[in-house]
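Yeah, one chain of the complex is gone here, protein chain that is, but the others are all in their spots.
Here is subunit A:
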């Protein structure tokens, strides 16, 4: 369920929508198989950044590349590389949770028997084995979040984009998700994770990109967002400049 990772590069990417700044200029680089944790308060542009990398939002300025090319979900090759929760997985109302995972895995080439086994194991790892036979409308909000993560992890990907995967999860589940993500990274997948969770940030242990929200009426020369050394919980992890990028 993994693939060789791909590199992501953001060069002074910003998004302005109808005069409203969704993302101030941001630069970062993630090597193939690396991790970038994106943090910042609500409205700082974390989701927008992930959407730019996913190719569903065009940057107003700057450039974004995935594996050296502009993100374009209309390209089949790009869709094969990138998975995530930038846009929530669409559930099928009449399939159980285990069948969702197995069906997705099957369509990506996993043999049927192996896909069913994989589904059972993955749901077990996420601590929701007892939900395997539930339909989507029978899940709580936290369980729905876990289901979305399970569906995303059911397919191979070279780049995983996760938007606040810790939402509505208890601390144990956050740790489990972090563990699964670390395994995917160890197998070569690049991770780009937006989060509010200190625990997830610490568990993933990657460089941290801290975003600041745009201030209406602020001068244009505000510093760009980029991967920073700060005194947060990521002090002991290398920042993106270690990858040879520094775009302040």
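Please note the rule applied: contacts are C-beta pairs under 8 Å (C-beta built on N, C-alpha and C of every residue); 3 or more make two chains touch, one makes a residue touch a chain; residues count from 1.
We adopt the following convention: contacts and distances are computed from a predicted model.
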{"item": "Protein name, per the UniProt record, of whichever chain is missing from view (\"ABC-2 type transport system permease protein\", \"Spore germination protein\", \"NAD(P)/FAD-dependent oxidoreductase\" or \"Formyltransferase/hydrolase complex Fhc subunit C\")", "value": "\"ABC-2 type transport system permease protein\""}
{"item": "Touch with the omitted chain, as defined above, among A:106, A:143 or A:225", "value": "A:106"}
{"item": "Residue of A:30, A:66 or A:82 touching the missing chain in the full complex", "value": "A:82"}
{"item": "Sole residue of A:17, A:133 or A:171 that reaches the chain not shown, by the stated touch rule", "value": "A:133"}
{"item": "From A:55, A:165 or A:206, residue that would touch the chain that is not displayed", "value": "A:55"}
{"item": "Touch list for subunit A against the chain that is not drawn", "value": "54-56, 73-74, 76, 79-80, 82-83, 87, 89-96, 98-99, 102-104, 106-109, 111-113, 115-116, 133-135, 137, 151, 155"}
